[in-house]
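My questions will all concern the structure given below.
With one protein chain removed, the remaining protein chains of the complex are shown where they sit.
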Amino acid sequence: MTDHETLARLMADADVRQYDCYQCGKCSGGCPMADAMDLKPRGVMRCAQIGSLGRILNSNTIWLCTGCGACADRCPHDVNVPALIEEARYEAARRGLGRHDSEVLNKAFVANIKAFGRNHEMLLAGLYNVLALKPIQDMASVPHMLKKNLIGIKPNRIGATREIAELIERAEKWDDPMVATGRSQTPEVKK
Amino acid sequence: MAVDFEPKILAFCCNWCTYTGADLAGQSRMKYPENVRVVRVPCSGRVNPQFILRAFRRGADGVLVCGCHPGDCHYATGNYFTRRRFMLMRELLEFNGVDPGRFHARWISGSEAAKFRDTVSEVTRTVKALGPNERFQEASGEES
Amino acid sequence: MKRYAYFPGCASESTAKSATLANEFVFGRIGIDLVEIEDWNCCGATSAHTLSSALGLALPARPLARAEADWPELDVVTGCASCYARLKLANHRVRADKSERYMVEKIIGKPYEAKREVLNFLDILSDPAARANIGAALLRRFKNLKAACYYGCLNVRPAEITGAENRENPMAMDEIAALTGAEPVEWGFKTECCGAAHQNDAALEARPLAGRILDNARACGADVILTACPMCQLNLEMRQGEYIRKREEKRTGKARFPLLDMVLPPDPEQAIPVLSITELLAVAMGAGGRRLALDAHFVPVGRLIAGALGGRESEAIL
Partner (left out) sequence: MSKVGVFVCHCGTNIASALDVFKVAEAARALPGVAHAAEYKYMCSEPGQQLILDAINEHGLKRVVIASCSPRMHETTFRKMLKKSKINEYLLEIANIREQDAWVHADFEKATEKAIDLVRMAVAKALKDEPLKAQTIPITKRALVIGGGIAGIQAALDIADAGHEAVLLEREPSIGGHMAMLDKTFPTLDCSACISTPKMVDVGAHPNITLLTSAEVDAVKGYIGNFTVTIRKKANYVNHDICTGCGACEQKCPVKTDSAFNRGLSKRTAIYKLFPQAVPSKPVIDAESCLKLKNGKCGVCEKVCPLGCIDYGDEDRLVEMDFGAIIVATGYRPAKWQRMYDEYGAGRYADVIDGLQFERLVNASGPTEGHIARPSDGKAPKTVAIIKCVGSRDPKKGHAYCSRACCMAAAKHAHQLIDKLPGSRVFVFYIDVRTPGKGYEEFYDQTRKDGAVYVRGRVSRIYKEGDTLVCQGEDTLLGKQVRVHADLVILETAMEPSPGSGALLGLLGCAKDADGWVTEAHPKLRPVETQVGGVFLAGACQGPKDIPDTVAQASASAAKAIGLLNKDEMETSPMIAKIEEDKCSGCGACGPICPYKAIALEKIPARDPGTGKKIERLVARVNAGLCQGCGACTVACRTGAIDLLGFRNNQILEEVDALWL
């Protein structure tokens, strides 16, 4: 699949048409993360217009977007930039272009759910800080949290952890393109 | 069905949009099949379903009704009536044994010469594939 | 008594301790019965959907399917904006798109039709009956308490999922807070994202977001920020010390060792307390400070509440 085709697929999956955008900048203007992004939401749309998929996939934007939706909400042409960013994130991950810190966190997060069914914040933050080599991040808060019993050492395990683990495996397989293409039982359903 | 069957197709075209579009096709020297004969009417809303039945009874192999795009009618609303009428018309024809592929209604504006050409070509192709219109002609007989 | 199926969310078991205590107190007083969904699991928050769109729908769908099976007549409510966003999205997509419903049902291994609504606390507190009950349950009245109501982005956006009419200046929380005598301030960051999603993996980039919210609340004269989400709450509160230190460092040019934040609480002159809307209601309904574990707040709230309630009343609380 060429980049051009891939981009077309991402746009279709996100239900975004690049030429709806007329580059007014209202999205970037209100984006809370814009200062840190190397490609702001308007830039993402611009790259989509000129077919520069690589710049989108290599941008830090797709990992910094918080999904708050302010851009799409205010867009005069109702362009859903976060949806496109989400699709771009999947594509970047498929290509091994994932951002290290994000992957560490997200994988630790899902592993956490897989193990306990719920999120164990202490474990997650600790695991993340170790794996991401950021030992002191947020550590200043730990004594207070321990003292006030806000976080515990004991994880909140639910009964159905096995069910959750299987659920996660099924979901991940569902999204795996290699498995997905071989799947035939999806019925043709009109939206 | 004869291989060299050349259908005769009657087209009712409104004066303001489609007839103008057909003229423009000529001015642009576009080429399309010779099978279509145009009857000029002021508005597609003027086309009485009776005209269409008469054409089929006389042996028309296909009938095309064309007017301005909905919302663009020279007479403001005429083509809305056309649209409603001919949705019913198709069903009536089918009921009477005329293949709905023989009857077409299209919106072609005065600037859509290419669309006129394409429509005529497409309708001719479709009607050719259906063969001569014999059923309705025979079933209804000659009118005095 | 009005009943809802309740999705507490992971934070309710740890960092949102005082808000959780306040929720129980308030809903008990105003006759709302929250039935906890059996064996609920994490909704996946901001991480799961980042990895996999299927997982992002399936994780929240599982507890929703469970609620639908156990209490088909109850709407689901949650007190966390992040959970709300994920649950609401799953509910919306399963309802709108048959192929997504097929996928979700296959993955969670249960039927799920998304028949009921997903609501947040502001929705159920704004219900006219609930409002009347709040009014009746209030025992104390705040004075001179200027409150900046912070709704959070995910409680209102995206509009086509949440159905929120006003995403820039919602008023539901302001109206509820005003019942207690608190004075909601006009400010500009009610729904601006606080960046909680990226506080771990992109801390450097995400921290200024909360800072801007704190700054605007102060600039608009707020004494307290009220929240409707434990994630927003924690983010706005826990890192205030760090934010104020950095701001001071920038102003004075003198650096301070980061871990000093551990022993030195944020400067009370510069810090702004953050309370959940249910904590505010609980105090106004007479709950004591210990019962609500108000001392668990990173930014001390005692002085603020004492000031707003005045003399004797406050002694009972603290």
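The letters A, B and C name the chains in turn, as written, and every chain counts its residues from 1.
In this text, a residue touches a chain if its C-beta (ideal position, glycine included) is under 8 Å from a C-beta of that chain, and two chains touch if they have at least 3 such contacts.
Quantities reported herein were computed from a predicted structural model and do not represent experimental measurements.
Every visible chain touched by the undisplayed chain in the complete complex is listed here: A, B, C. Within the set A:G54, A:P76 or A:P143, the residue that contacts the chain not displayed is A:P76. Taking the complete complex into account, A:K26 is the one of A:K26, A:R94 or A:K107 that touches the chain left out. For chain C, the list of residues touching the undisplayed chain reads 166-169, 186-189, 216, 219-220. Looking at chain A, the residues touching the absent chain are 22-31, 34-35, 40, 42-43, 70, 74-78.
Although one chain is hidden here, its contacts on chain B can still be listed: residues 8, 10, 15, 19-20, 22-27, 29-32, 34, 37-43, 45-51, 54-55, 58-60, 73-78, 81, 85, 117.
Here is the rule we go by: only the chains that are shown with their structure count from here on.
Taken as a contact graph, with one node per protein chain and an edge wherever two chains touch, the assembly fits none of the named shapes, being neither a line, a ring, a star nor a complete graph. A straight line joining the Cα centres of chain A and chain C is 22 Å long.
Chain B and chain C have Cα centroids separated by 65 Å.
We define each chain's centre as the mean of its Cα atoms; on that basis chain A and chain B are separated by 55 Å. Among the residues of chain C, none is found touching two or more other chains.
Across the complex, chain C is touched by residues 32-33, 35-36, 63-64, 66-70, 72-73, 80, 86, 89-90, 93, 99, 101-102, 104-107, 109-110, 112-113, 117-122, 124-125, 128, 132, 134, 136-145, 148-152, 156, 158-160, 163-164, 166-168, 170-172, 174-175, 186-187, 189-191 of chain A. Every residue of chain C that touches chain A in the complex is listed here, in rising order: 10-11, 13-15, 17, 39-42, 44-55, 58-59, 62, 96-99, 102-103, 106-109, 153-154, 157-159, 167, 191-193, 195, 197-206, 208-209, 212, 238-239, 241-242, 258-262, 293, 295-296, 298.
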